[in-house]
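Just one protein chain is left out here, and the rest sit where they should.
Let's look at chain A:
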Amino acid sequence: MKLYVPHVGHFEGLEELLNGSDNIYAVYMAGSPDYIGTGRTNLSAPKLDEIAEQTEYAHSKGVKMEVVLNSSCMGGQQLTPEGYRAIDWYFDKLNTIGIDSITVADPYIVEMLAKDYDMDVVVSVLSFVDTPQKAEFYEQLGATTIVVDPAVNRHFDKLEAIRDTVSCKLKLLVNEACLYQCPFRYAHFNFFSHANGPGPKPNVLDDYYYYKCLSLRIKDPQQIIKSPWIRPEDLKEYKHITDTFKIGGRTHFVNWILNNVEAYANERYDGNLMDLLDSIKDLKDTFYIPNSELDGAIEQWKKCDKVCHKCGYCKRLAEKAIYTYSGSGDDIRKIPLGPVGDRK
């Protein structure tokens, strides 16, 4: 199994990460937002000399280095002569450094990278590849690897069709935990891309999409179950699709990341499922979901046609498996969620 693991972006963090586990195949981190931003929050903006130092170190440990430049919106800058030249210059530097792969979301940049550089071209989840047709287009543009949109993580027919259609590598993101069929996804990533890109950066105080996402789950916790995460125990169900899995979470502590690495490497986690999920970490002190309670749910998801109001399986599972925390610190109790139907 090949695990792609988030790295916060500074040397000490990388050292700690790689000394903390032997199960890391590759690490990925953001680059400088001055050229292409990323569709997620970042805690660092490493400069070229820092990227070079960290790449050399990762390679000395036998670990591959991936740089993530997956803006979902660049406002058209990439198509201007100045924009193109800046990106081309940056890619050239990363290529010289010896970066193994670059993750990008814009089709134009996929093609540009594939044509002129030695680095593997990874199509980001923010390209939303969820059908064999889209996968085929990206392969033709030059993709070496496609990270499949997690929205289809529980649609085995789609995953298998994508696998059958393309010969490039596939990667699955296991713990993103966005809302299933999230209405905010495009707008949210476009917002991040501008906030974490070359600018002009929007001066936004509160992230509407994030707050809305959290409050939807608090009102209707079955949404946490419906999120298309993949449990460590269920990786075996995906082995006929790929052996390459990506863990999300480059804004977390090394501790949190290593906990995920061990869980997915061992294909087992005894604890709160919320510990593993990336985008809703703020709710980890709100909900407790004993991971073992979810044993076997994959069998339902494999055959489910995702018409939730008829099926009701995730709702029943939420009522059974989700607890809410009350109190704080040592003085804390777990209260069963109970029926969730009337809470909306």
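Assume a residue touches a chain if its C-beta (ideal position, glycine included) is under 8 Å from a C-beta of that chain, and two chains touch if they have at least 3 such contacts; residues count from 1.
The rule is simple: contacts and distances are computed from a predicted model.
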| task | Pick, from "Transketolase", "Putative metal-binding protein", "CRISPR-associated exonuclease Cas4" or "2-oxoacid oxidoreductase (ferredoxin)", the protein name that UniProt gives for the chain of this complex that is not shown. | result | "Putative metal-binding protein"
| Who touches the missing chain here, A:Y117, A:Y210 or A:Y325? | A:Y325
| query | Pick from A:N23, A:T131, A:T286 or A:Q300: which residue touches the chain that isn't shown? | reply | A:T286
| message | Need a quick check: the contact residues on chain A for the chain that isn't drawn. | response | 8-10, 12-13, 16, 32-33, 42-45, 253-256, 285-286, 325, 328-330
